[in-house]
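Note that this complex is displayed minus one protein chain, with the remaining chains in position.
Now for chain A:
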Amino acid sequence: MTETRIERHHYDVVVIGAGGAGLRAAIEARLAGKKTAIISKSLFGKAHTVMAEGGAAAAMGNVNPRDNWQVHFRDTMRGGKFLNNFRMAELHAKEAPQRIWELETYGALFDRTKDGKISQRNFGGHEYPRLAHVGDRTGLELIRTLQQKIVSLQQEDKREHGDYEARLKVFAETTITELLLDGDRVAGAFGYYRESGEFILFEAPAVVLATGGVGRSYKVTSNSWEYTGDGHALALRAGATLINMEFLQFHPTGMVWPPSVKGILVTESVRGDGGVLKNSEGKRFMFDYVPDVFRKQYADNEAEADRWYKDPDNNRRPPELLPRDEVARAINSEVKAGRGTPAGGVYLDIASRLPAEEIRRRLPSMYHQFKELADVDITKEPMEVGPTCHYVMGGVEVDPDSGAAYGTVRGLFAAGEVSGGMHGSNRLGGNSLSDLLVFGKRAGGHAASYADQLTARPKVSVAAVEAAVETALAPLQRDTGESPYTLQQDLQAVMGDLVGIIRREGELVDALARLAELRERVAKVSAAGGRRYNPGWHLALDLRNMLVVSECTAKAALERQESRGGHTREDHPAMDAKWRRVNLVCSLDGETVRLTQKPLPKMRPELIQLFDRAELAKYLTDEELAEFDALTEEAGN
């Protein structure tokens, strides 16, 4: 190979990812006095965090003074169907308020209550109004505030050292392709500038992963192009482990057509206000999908369902309002039976149900969003909707207090969506923004102290860098392989159709076989063009990350024979208390994904006693319940 230029940098802490978690981690590492680099795949301040609308959950008790961390902890565990890492849920509930208040000292401007405090709004699964918010752009406020705090730290450094970037530098539009190790310790990270295609090497003893999720492996997703599971894959290749990868949050009604709004969520209130689901034959099909346990609450004929909107006390609810997974399952079945729309969804019709004026009054933001983005008038025509991939609960298995990755690697930390455990099998709305702040700060702080206590800096080996260069350049040097765009579409089809919202054993086995085929094809991918800002090349390099993470999801989904939170198995439709005690852990053995079972950590007595026995009985095994009873008795004496 000819000589390749590689730019070298020395840092104490390298943070990969510039969303909420990454920026918060970087702030903490810099405040601890460490020389810190932030690697951003896009421009600074464009991260996917901006998409978060609802708010950041924190039990500040500004609106309802009865709220406190214990209530928030309970809600989080309930939402995650008790599969959460209890310690993470506990830390999150305890520390979220401080993290939100801290943002105000950075200049954030949340909406206010009448007495001038931060206003908090209700959200599904939260017992009290708890989400600090700024209209429907809370994520933007969060990212901008953290971005501006970073600028303010740089201004301090400029005053002190004469250089804005003396101790904190943002590497915008830079992608990391490989973590480099010295034995079992992190020694650095290798990547490329997207703009120039030039290579860059960071020598650093501590790396924080904050790369977000994996949604780009799915056909219909609300996630941006950056969500290719980079952090998940980097961690695996460095010897770390992933947990909960079978749990993905899907929303049953995302737009599937037109393409300009594909993946964007259609709020559930469209159905609450009278919207009905119809298949391509015009049939209102949800009546065929009411499970027996819901027969008492849900209507079995259109007349009764339609009366419910006006008179909910004397009529049963329309079946369109069944829980999310039931609705999703029904849509899935209709599409698979060939009664879907051309774009692979079903129709959500509110236009024929309410006068246009009324729709505009009740759903103003929905109306304007689709009018502006897609020229779809929801008062005139039905929407085409289907399940859309929204969030991955699974991720890097970490120590709950420090965010240090488990497995064989040292010096690697993870925070935010890329880490696993906090949300269990299902995330509550609003918990992700506070998760970013709480665990971003923790990971940044612990990465800094890890770097501090090292006596010698780990060394990057020349051979590892050469190998990384070769891997990165390979797609450009091949011209016989397939286009990365085709391969991505095929991967998305496999994941969307076979490892989507509703899963079956046969389909999962099929998916694994197809992923193995794709692995062969991805290994031979070729990208046309040069190194300078070449999106085809960038995608070709992202593909292998998407692929390995998809394999983890498929394998774990096949293994877990129950339905819980973000994992629904049609052949195992019930929740099983035995499976609650198990985490599925993925690791990499050479090129192969290895799956092992690992017991869930046991909740401390004072935490489990925050729950009612009746509620615990739904989740725990008899054995665990007996233990709980013994505890209660002990406390009573």
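The criterion applied here is as follows: contacts are C-beta pairs under 8 Å (C-beta built on N, C-alpha and C of every residue); 3 or more make two chains touch, one makes a residue touch a chain; residues count from 1.
Here is the rule we go by: contacts and distances are computed from a predicted model.
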{"item": "Which of \"PepSY-associated TM helix domain-containing protein\", \"ATP-binding cassette domain-containing protein\", \"Branched-chain amino acid ABC transporter permease\" or \"Succinate dehydrogenase/fumarate reductase iron-sulfur subunit\" matches, in UniProt, the chain that is not displayed", "value": "\"Succinate dehydrogenase/fumarate reductase iron-sulfur subunit\""}
{"item": "Sole residue of A:Glu7, A:Asp184, A:Asp288 or A:Glu372 that reaches the chain not shown, by the stated touch rule", "value": "A:Glu372"}
{"item": "Residue among A:Arg87, A:Arg121 or A:Arg137 that touches the chain left out of view", "value": "A:Arg137"}
{"item": "Options A:Gly45, A:Gly188, A:Gly444 or A:Pro458, residue touching the unrepresented chain", "value": "A:Gly45"}
{"item": "Contact residue for the chain not shown (choose from A:Asn534, A:Gln609 or A:Thr632)", "value": "A:Asn534"}
{"item": "Among A:Gly33, A:Gly183 or A:Pro259, residue touching the chain not depicted", "value": "A:Pro259"}
{"item": "Where the unshown chain meets chain A, residue by residue", "value": "42-48, 50-51, 60, 97-98, 101-102, 104-107, 109-112, 115-117, 119, 134-135, 137, 140-141, 144, 148-149, 151-152, 154-155, 164, 172, 195, 224-226, 257-261, 264, 372-376, 483-486, 489, 527-530, 532-537"}
